Structure formats: structure tokens, C-alpha cells
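Now for chain A:
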Amino acid sequence: ADELVAATFGGTWANVQKQILAPYFVKRTGASVVQSPMLATEQIAKLTAAKGNQPPFDVAMLDEGPALEAIDAGLIAKYDPAKSPNFAALNPKFQGAYGPAITMQAIGIAYNPKTVKTPPTSWDDLWKPEYKGRVGITSLASTLGLAFLLDINRLAGGTEANMEPGFKKLKTLLPNLAAVSANFGAHGALFQQGEIDIGVQNFNFAEELKAKGVPIEFVRVDTGTPAWKTTMHIVAGALKPELAYAYVDSQISPDVQSEMQKSPWNVIPTSSKVPYAGLVAEKIAKTPADLDKMVFFDWAKVNQNRAAWTQQFNRDIRV
Partner candidate 1 sequence: MAGALDPKPRDWALALPLTAFFALFFIAPLGLLVAISFETERQMTGTLGVGQYTAFLSDGLNLAVLRDTLLVGAKATLLCLLFGYPLAWLCTKVSARWQAVLIFLVVLPIVTSVVVRTFAWIVILGRHGIVNEAILALGLSAQPLKLLFSETGVVIVLAQVQMPLMVLPLITTLQRIDPNLESASQALGAGAWRTFFKVTLPLSLPGIIAGTILTYTACVTAFVTQSLIGGSRLLFMPMMIFQQAMDLQNWPFAAAVSVIFMVSVLLIVAMLVALSRSRAARLYG
Partner candidate 2 sequence: MSQSAGHALTLRGISHAFGQVVAANAIDLDIRPGELVSLLGPSGCGKTTLLKIIAGFLRQTSGDVLVDGASISHLPTNRRRIGIVFQNYALFPHMSVAQNIAYGPIAAGRPKAETDAVVSEMLDVVQMAAFRDRLPRELSGGQQQRVALARCLAIRPRILLLDEPFSALDKNLRLDMQIEIKRLQRQSGITTVMVTHDQEEALGMSDRIAVLSRGNLEQFAPPSDIYDRPASLFVNTFVGTANLLRATVAGISASGAAVRLADGMVIETGRETTLSVGAAVLVAVRPEGMRVSATGGAGAIGAEITAVMPIGPALIYEVTLIDGSSVKVVQEREADAPLAGPVFLHLKPNRITGLFPDHSGDTHKKGN
């Protein structure tokens, strides 16, 4: 049988796509799919390495920043709406020329209610002396880490062109840091093992952990919730373009999206045919307009500086 290879993120995403998207896709096409968990940056690296040859996978799953990078580098193909029946039903701002947004990712603070008695309300709570050695953030290899840095920079008066305030602020967080993990998935494990008690986290991943019995609560910060689009793409030169379209289209189908919105996944849907419900409605947005109130960043500018920031970040967080 035909086999599609699709990239996915680690953590929740690997699970939810395996349990909901893959069966749906298999049923729809009769083909099989291999889902390979990779950070967005890893996907780009692998595609870059294979440039000019057969790419190692057919479908990419990227956050906004890496997506722009991939488009610039010619790694992904233009998305043809004609081949994707569910595309039209997407909220227009999720209809990218290079592929649909399949969700919004929103971040806030996750904490262990057993050890953190007063629920935090703002990033500043992470700086509280009582959390010395108990705070977790993620590195700039993940969008979660970048978004957090961008947001504290914003709140400290900086812009994407001037990250000084953000880095300055970050430095003052050092005494409280217990761990800097590579991505939100690894971050979850640290919550579970009790290595960290409070930290930056994705909304839906935190909720998944909670459903698994990990003592964790998610709150949005009162300064506005940073969020970004997560998109899916047909890789340039994909071996199985037809299947790839079917796969991406499945992900934006109302059936899949409404399944994914349920607990424990709580994936924010992008199809206008799927109304917000459950925890998404409760904690993130009741209407599409609520999403617009979230905090967004200029990922093109971010991309220009990511290498330099990574170096700066490495330097600042080093023990």
C-alpha cells in the first residue's frame, strides 16, 4: 500500500495526530502514514539537507516563524485549495498560500497546584523569590521559548528589533530557573517528575498532562496571551503529493478538528464549521474574535535575528 510520511511535533501533537488524524486519513485514502515527531527546526534542517533530492517526508508541520523560513528557502510548495475541499471552510486568516493553519497555539503559565498555593496571574509571578530553583522555561529552539522571550521583551518595552529589555529581564529570572528544556514536550516530563513546579507552557499540552493525572494547572497571563499559528504544508517535491493533500485536508476537516477539540487534547480548531467548545471555550476563546485579542509577533523579524538571539540566550542562561 502507499505510505505517506508526515512530520509532527512531539508531545501532545504526536499523540493526537496518531489517535485521531491517522485513522481518519487511513480510512479516507486506504494509504498508511508514518508520523515522525520533529521540532520545526529539525524539519527544516532535514529538508534543507535533502534539498535537490527526494525530501525525507511529504508533509511538514510548522509554527509561524519556521514556516516563513521554509517558504523563503523554497522548501515547501504552494498550497492548491482546489485539492483540499475543507480549505474553503477555514476562517480566512488561517488560509495560508503555502498551507492552512491547523490550530492556534496559546501559551501561559502552568503550575503544580500541590506546591504552588496562590495561582499565578502574570509572567512576573515567575520572578517571585519563593519560586527560587523551581521555574521552568524552554529554549529558543522551540516557538514556546521564543514567544515567551518576545512577550517579556514586549512588556519590558522592547520590540522585535530591540531585544535588549527582554534579555535583561530574562537574566533576572536566572536564580529561579530549575531547568531550561528543549521544547514543551520535555517540559511536561519535568512537571511530572517534580523537577519544576511552575513555568511557561502550551495551553493544550498542559491540559493533556492534567488529564493524565499530572498535578498541573494552566492559567493565561493577564498581560495578554501570546499565540501563533501552526501550519501544515506540502513539502516541495513531495513523493506523495496526492496523499499529502488528503492528509492536510483531513487535519482541517470539521470531523477531525472537533474530535481534537475534545479533552484531553483541547486543540483550538481553525475550521469555521467547528464552534469553540469545552476547555477551549472556557479558557481561551468563546468566539473567533476572542482569538484576535491575543498577542502576536512579527515572525519575519524574528527569523532574521534568531541565530543571534540563540547565541545571546546560550550566553545568558549558562550556569
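Just so we're on the same page, a contact is a pair of C-beta atoms (placed from the backbone, for glycine too) under 8 Å apart; a residue touches a chain by one contact, two chains touch by 3 or more; residues count from 1.
Here is how the candidates were picked: all candidates are chains of the complex that A comes from, given by their letters.
What you see is a predicted model, and the numbers here were worked out from it, not measured in a lab.
Per the touch definition at the top, the candidate among 1 or 2 touching chain A in this complex is 1.
The touching residues of chain A, counted against candidate 1 in their complex, run 39, 41-42, 44-45, 48, 133, 138-139, 141, 177-182, 193-195, 306-307, 310-311, 314-315, 317-319.
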